[in-house]
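Note that one protein chain is taken out, while the other chains of the complex remain in position.
Let's turn to subunit A:
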Amino acid sequence: MSENSLSAVPLLDVQNVTKSFPGVRALQEVSFALQAGEVLAVIGENGAGKSTMMKILAGVQEPDSGQVFIDAKPVRIDSTRAAMELGVVLIHQELNLADNLDVGSNIFLGREPRRGGLIDRRRIYQESKVFLQRVGLEVAPETIVDTLPIGKQQLVEIAKALSVSARVLIMDEPTSSLSSKETEALFDVVKDLRSRGVSVIYISHRLGEVRELADRVTVLRDGQNAGDLSRDEITHDQMVNLMVGRDVSQFYAREHHEIGDVRLEVQDLITPAWPQHKLNFKISAGEIVGVAGLVGAGRTEMLQVLFGIDKRVGGRILVDGKAVAVSRPADAIEAGMALVPEDRKQHGLVLEMSVLHNMGLAGLSRNSLAGGFLNRQKEKSDSTQMIEKMRVRTPSDGQVVQYLSGGNQQKVVIGKWLSVGPRILLLDEPTRGIDVGAKEEIYRLMEQLAAEGMAVFFVSSEMEEILGMSDRVLVMHEGQISGELLRDQLSEESVMQLATGNPLAAC
């Protein structure tokens, strides 16, 4: 325990928690403590085990081994109800509200006060007002949740947590879909809660927020404790170093190489999600272009239109200077594009099929023999080659992909595409939910592909990745490209400025 400055018994004490899933060791001997009235930030890269840890505390999952203490008493949290009774409440990344019901009903969902067997609506609305006041939310408890903006819904969740007299509030990426104004309001609420003695475990990727809010930071890496930082040790570099586990500049191994002719050009592209905006940009051979922005800024939508998943409302797509008509993914593939989608399990893989069959899926038609017969030899040899090239760790190519770790699954998705020989690689959150080792391999691969002349275009919500990997960054805000940053203009601040819709101060 690094914590010995405070002599008081910690409110929450987590000791040596271990948890495994098929193919992944999610948590290994993780320990940390939380004092009353403290804001503890738990940070780490995607797949570091933060979410699993929090689910264990909230009773969604049970640990394989280890012990949780509350007020120095060992407790067993085997259901969300048990967690709630102990005063531990998790506010999920995706809000857990019944948005067809009103605010009051949500706050008392599952604990409705009754009178004569019927729900006592008057009491619900009266008592709801008290909690809404405490989180500074000025809406009537009769309002249907659906009609509230996302920031206010978040506050409803917090009010709901307070209504069960939560002592430990776990907030998982609470600001990922909030505007900067909503974020500020949320911070005020968190600070207010702290002053009232409520402890908060705050999980975030936004290191700036962590710096502003946290009393202490615990860093997880690959499911293990990577280190703790006390209030005065919290700096950007310290946090990044602990998260990544080595010097950042080495991790994102970029080399300079020649950038060739324009490979992909997009003119006045209009997506169905944001029909009021036109997108314009170019990517050259050998260039790695990152796309930054907040969640919901329209980045995935843009890639999906480029790849023909969604219908283009307007604009032109040019590959090597020639206009291509992309109305289906097959057209995009024909034009030399490949898309590694954001949601690997939904869109990237058929989880129940083998590595071999997944690897072959994109190239089946073009490799098929006369009469539509499968070219099984080619499928096999391509797959073997890609397993080797991508260093997919799998017992055999017959292994069903759902039993592979996230990193190896992602390598299968990328391998599937590389085997059809694309010239433009579109990647949507390419390292989401995979371990550091696989991340490094994917970064190295992106670098290598660019060096071979591929145009690489990647969307990422990880600041480090954007800053580390991009030759150039497009920043999106509410469906439009709010700015473009060259490598020497790149900084966390400049990206965030553009991502939140503020024009860049002259620099």
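In the analysis below, a residue touches a chain if its C-beta (ideal position, glycine included) is under 8 Å from a C-beta of that chain, and two chains touch if they have at least 3 such contacts; residues count from 1.
In this text, contacts and distances are computed from a predicted model.
**Student:** Given the options "Stage III sporulation protein AA", "Ribose transport system permease protein RbsC", "Ger(X)C family spore germination protein" or "Catalase-related peroxidase", say which is the protein name UniProt records for the missing chain.
**Tutor:** Listed in its UniProt record, the absent chain's protein name reads "Ribose transport system permease protein RbsC".
**Student:** In the whole complex, not just what's shown, which of A:134, A:254 or A:347 touches the removed chain?
**Tutor:** A:347
**Student:** Could you tell me which of A:416, A:432 or A:477 touches the chain that is not displayed?
**Tutor:** Selected residue, touching the omitted chain: A:416.
**Student:** Among A:16, A:267 or A:368, which residue is in touch with the absent chain?
**Tutor:** Spelled out, the listed residue whose C-beta touches the missing chain is A:368.
**Student:** State which residues belonging to subunit A touch the missing partner chain.
**Tutor:** These residues of subunit A touch the chain that is not shown: 20, 22, 25, 64, 307, 309, 328-330, 332-333, 339, 341, 346-353, 357, 360-362, 364-365, 368, 371-374, 376, 416.
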